[in-house]
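With one protein chain held back, the other chains of the complex are shown just where they sit.
Chains: A and B, in written order; residue numbering restarts at 1 for each.
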Amino acid sequence: MKQFYIFVKKEWLHIWRDRRTLFILFWMPIVQIVLYGFALTNEVKNAKIAVLDQSSDPATTAIIQEINASRYFDVIRYLHSYEDIGRTFRQGRIRLAVVFPVAFRYDLLHSHHAQIQLIADASDPNTANTLTNYATAIIQDYQQSLNPNQALPYEIKTQVRMLYNPELNGAYNFVPGVMALVLMLVCAMMTSIAIVREKELGTMEVILVSPLKPFRIILAKTVPYLLVSMLNIASILLLSVYVLGVPITGNLGLLVGESILFTITSLSIGILISNSAKTQQVAMFTSMMSLFLPTLLFSGFLFPVENMPWPLQVISNVVPAKWYYIIIKSVMIKGLGFSYVWKETLILAGMTLLLLGISINRFKIRLA
Amino acid sequence: MRTLLFLLQKELLQISRDPAIIVILFVMPMIQLLILPLAADYEIKNINLAVVDHDHSSYSRHLIEKIKSSGYFRLTDYSPGYNQALRAVERDKADLVMEIPASFETNLVRDNQATLFIAINAINGVKAGLGGAYIQGIIQNYNGEVRELWDQYPAFDPEPVIAVTFSDWYNPHMNYYMFMVPGILVMLVTMIGSSFAANNIVREKEMGTMEQINVSPIRKTHFILGKLIPFWMLALMVLSVGLLIARLVYGIVPLGSYFTIYAFASIYLLAILGLGLLLSTYAQTQQQSMLVSFFITMIFNLLSGLYTPIESMPAWAQVITRLNPVSYFIEVMRMVVLKGSSLADVRFQILAVLGFAVFFNGWAILNYKKRSA
Partner (left out) sequence: MNGEPVITAQQLSKHYGHFTAVDHISFAVERGEIFGFLGANGAGKTTAMRMLCGLSIPSSGSARVAGFDVYRESERIKRSIGYMSQKFSLYEDLTVRENIRFFAGIYGLSRETIRERTAQLLEKLHLSAEGDQLVRSLPLGWKQKLAFSIAIVHDPVIVFLDEPTGGVDPITRREFWGLIYEASAQGITAFVTTHYMDEAEYCHRVSIMVDGKIEALDTPSRLMATYQSQTMDEVFLQLARKATRVAD
């Protein structure tokens, strides 16, 4: 046991002395949280739009003012002809064009019917949809304001209550995701690279002839990354609670316990990758392609898993991050106890044992 | 000049001998390109609905049917009480609970008013907002139907009505792939371009062959060109394969010309490879260079407009996107593919990326010393 400790200490020193790596390992989760928390959102605001007003009457002016005043839109161009629209779109300046026909107000007052055309740059279908919806809402608001207040009979009212996250704070969704991502990255990728490095530089043989059992040596290599991960989790949680306003509703002990389990799962994956990768380059790209991206996708925090085609949903079950994400959401955000997450925990534990088993096996075969 | 040829010969031999590189450079990105766009869909559909119906009237049943047939919702739970329905939400079996109180129908017809209760799992704020909006939209629709049944509209004065018509340009079928695939391709080419180049050079440092080069009369610029050129060609190849897949699998045919894409890509790649080069001058081990280039590409990717629109970002983040070469390529890619923009239309972006290329490569050349101080 003491020998194990000595090896762990040596590995820790390796990492500790590599300031650049440590720096990045420490700041990465923080940067991610800041970005997701403050910069990345699908909400639409200050969208740049253009207006083609062929009437220039009080009605059109009023509507344009309403649109400009709203925080969703920023009218940056007043076009003069229909052809201008295409050109401005192609230059990438605007996402929506609002076109008023001639004699807008006249038609509105005398025929009780007028048209407004919304032309959306549908390159980004989502944004296009959102923009047209918002613009329509503003136009309809204006329409309402023209009419006398009429109370409608047979009204169905709805009372809506938002659960777990009444303020619709985006952070509730991605903090668990970032946790999964960071752990997977630090543990799996860094560990696999570290182990393969010894292989590549030829120092592996030296280690293998030392008195400690080879697999224990591999484990010793992973322990420092376990510690770094714990530090990362701590910083993520602190940031979430104090900067993003996401409280820890459930049991902190359970949260930490599950995180440690997932860390070990990630470490096992790292070890497995290091088994087959011959060079650090391969280890890195394998981790990146087969771990980072699937974790990003299939954990469900960036894109909802239910939206994905069925085969992808099946694949997502194999990605450990998906289960961890569910566990964290349940414990941290919903405040549920172990009785609710035992199934997922079991799956994670099972995956870990399987991965470790395969790694140990392959290791033995190589030595034999 | 001859030395450059010898350098290129060596690089190409090394690359062709390493099967892992072929896999990493071509197979993996292609798998990503095939899977990612399928997964990257922000649209909200298949919302799981739990219904608690205390009324069991024809109206309540009608409403539930209407919701079910809207296509947005899946009825996954039908509980006798709110608490049970809530448990379905806890277990993630339902995203939304709608509770119809007893005497819903009676209240509506007799008292002119009835209330429905909706509880939404708001962990995913966007999903909750949209889900709430959808279901309320359907309810309002249903409300209109009920009204029509009971009331005669002519009782009201005709109000002025503004009809809003919609046209979607450039992607009339609202094909999300057209939007995401070019962007994902850019991301892949970027990741590979910068990481690979950086890694390769640091690898020579680690292996010791760099020292051998430093002690030889090879000129600095020749060495750098000897690394840039092969990787530049490789990256363009990856881009080509990606464009091919985009065409064959997703049916994406650019409205603009391929020439514009390649012209821009050539300059862009110089910038990205330059970045990789620059990183390699600061890293001592492959582990470091991989981590640093990964970190930087991650930030660049997130702040590029690929996943979330730039206009939605706060001012400080938008400034960063202006300093990020990736956002320019994504912009150009989308403009050329979807809107048919020409070289002239993207001249500003070309200039920007040229600037980056000069900056990164220049800095790298200054940094790279055959002789350490």
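General observations
Keep in mind that, in the parts below, a contact is a pair of C-beta atoms (placed from the backbone, for glycine too) under 8 Å apart; a residue touches a chain by one contact, two chains touch by 3 or more.
Treat the numbers as computed from the prediction; the structure is a model and nothing was measured.
Counted over the whole complex, the shown chains touched by the missing one are B. Considering the whole complex, the residue from B:L38, B:I218 or B:I299 that touches the absent chain is B:I218. The set of subunit B residues touching the chain not shown comprises 2-3, 5-7, 9-10, 13-14, 17-18, 207-209, 211-212, 214-218, 370-373.
Keep in mind that, in the parts below, only the chains that are shown with their structure count from here on.
Inter-chain centre distance (subunit A to subunit B, centres taken as mean C-alpha positions): 11 Å. Within the complex formed with subunit A, the subunit B residues making contact are 20-21, 24, 28-29, 31-32, 35-36, 38-48, 89-92, 108-109, 112-129, 132, 136, 139-140, 142-143, 146-147, 150-151, 156, 158-172, 174-176, 178-179, 191, 195-196, 199, 203, 206, 282-283, 285-288, 290-292, 294-295, 298-299, 302-303, 307-309, 311-314, 316-317, 331, 334-335, 338-341, 345.
Within the complex formed with subunit B, the subunit A residues making contact are 18, 20-21, 24-25, 28, 31-32, 35, 38-48, 86, 89-92, 95, 108-109, 112-129, 132, 135-136, 139-140, 142-143, 146-147, 150, 152-166, 168-170, 172-173, 190, 193-194, 197, 200-201, 278-282, 284-286, 288-289, 293, 297-298, 302-304, 306-309, 312, 326, 329-330, 333-334, 336, 340.
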